[in-house]
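Complex shown without one protein chain; remaining protein chains in place.
So, chain A:
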């Protein structure tokens, strides 16, 4: 067997992401695994240390400068290249997985409709869920916002004298600032998802909803682990690093006072919380300690178990190009001798449900497919968005949390629409980005410079004489068109690109000269 036998059937993988000759990346049938988690080994650490670019600068409520953070990400070419090619590879695997089932588009439609139905009857399904969960012996709590969620969980821990909590990855708890709150209250939180654990140890937010540390190279991880776990700083072998993390995290898991998971799907008829993971860490978090807590965003509801199959089929294919996650775990009743709590969290969701143009963003199942396909995200890194949710879905969700702070994000997009096409629940993401721009401009949440430029452009473009005067001669086109096409006060076009040549004559004057000799209009 040669190394060539182990290469996947990919034409143009970058050398850094080409698979190594590694038996562990083979399935039971001897074929190399094609889905993304099987290809996590090969990104070779760069020979020279390139510091990991950090995320957007956060200054209170001031608008995030995503472009500035993206520029710093681009200034780290090894990171940018690895990030872009890694995620593009996941996008391609997603294409292969979705092309493999003829009913794919039908499944998307079905998933979208189930979400539409559920969100349209959310009050009823939430009550049904609560009743079913209580009947199962679960303690059910309701939190209006992130702060209340944190207080409730803290209260549960205090009641049990719990000081340590293991948890699996949950974007909802990121939204709530849960880790920071608990740290301030003397509770030790241990993240059990590998990527999330890396981010916790590096005191950084997750940059991706499915791959929290995808913006880091192995050498970055080696550096973080050496600093925090005492590993060998020169050893960036993925297996060594993963095993080191496992060995240092296991004792925490076995000794933790309480465990927590997020929720992928909450089934109303049975009161079940379903989590989908590849590391089995949600099972450890939920099943090992005597006290278990599940945090649930209220939009996670689906009516019945029969609907789960639709979402299970679209989730992993969209996220990583695998047919299913390694673990699909159902948490329904407390185990004998243990106690089970569920916290249903609103945190802005019911308000969003009332937003005519934006409520369908609540359908999101956090697969990350829109991030993987987004050409801007792949070249900016998730941390450049300075928000819990990054990439296309972040652009339309983040402003609902803070319109001023995230007012710039809907502009960090070319509105190319690829996100909408990969979305497994058919959220019209790029159309919502467009709609957000309108809302933000109307509410004067866009820079005065930008709005002023558009006002000036509108004034010129609505008056033929002014427009003609502006571009009448070829040379002045570059000075005039400017307002809407080529120029701004910083001449940002010319910084990265050559300027277009100006032709001798506009189409308009050509037409006048060649087609209007007879005076006909």
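Methods note: a contact is a pair of C-beta atoms (placed from the backbone, for glycine too) under 8 Å apart; a residue touches a chain by one contact, two chains touch by 3 or more; residues count from 1.
By definition in this document, contacts and distances are computed from a predicted model.
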Complex member absent from the view - protein name from UniProt, among "Lipoprotein-releasing system ATP-binding protein", "Signal recognition particle receptor subunit beta", "Lactate utilization protein A" or "ABC-type quaternary amine transporter": "Lactate utilization protein A"
Hidden-chain contact residue, picked from the options A:133, A:293 or A:471: A:471
Sole contact to the chain not displayed, among A:144, A:184, A:254 or A:461: A:461
Among A:137, A:309 or A:503, the residue in touch with the chain that has been omitted: A:503
Of A:113, A:136, A:350 or A:416, the residue in touch with the unshown chain: A:416
Footprint left on chain A by the chain that the document does not show: 11-12, 66-67, 70-71, 74, 80, 84, 88, 95, 98-99, 101-102, 104-105, 373, 375-376, 379-380, 410-418, 420-422, 430, 434, 436-442, 446, 450-451, 454-455, 457-464, 467, 471, 474, 477, 481, 484-488, 492-493, 495-503, 505-508, 510-511, 515, 521
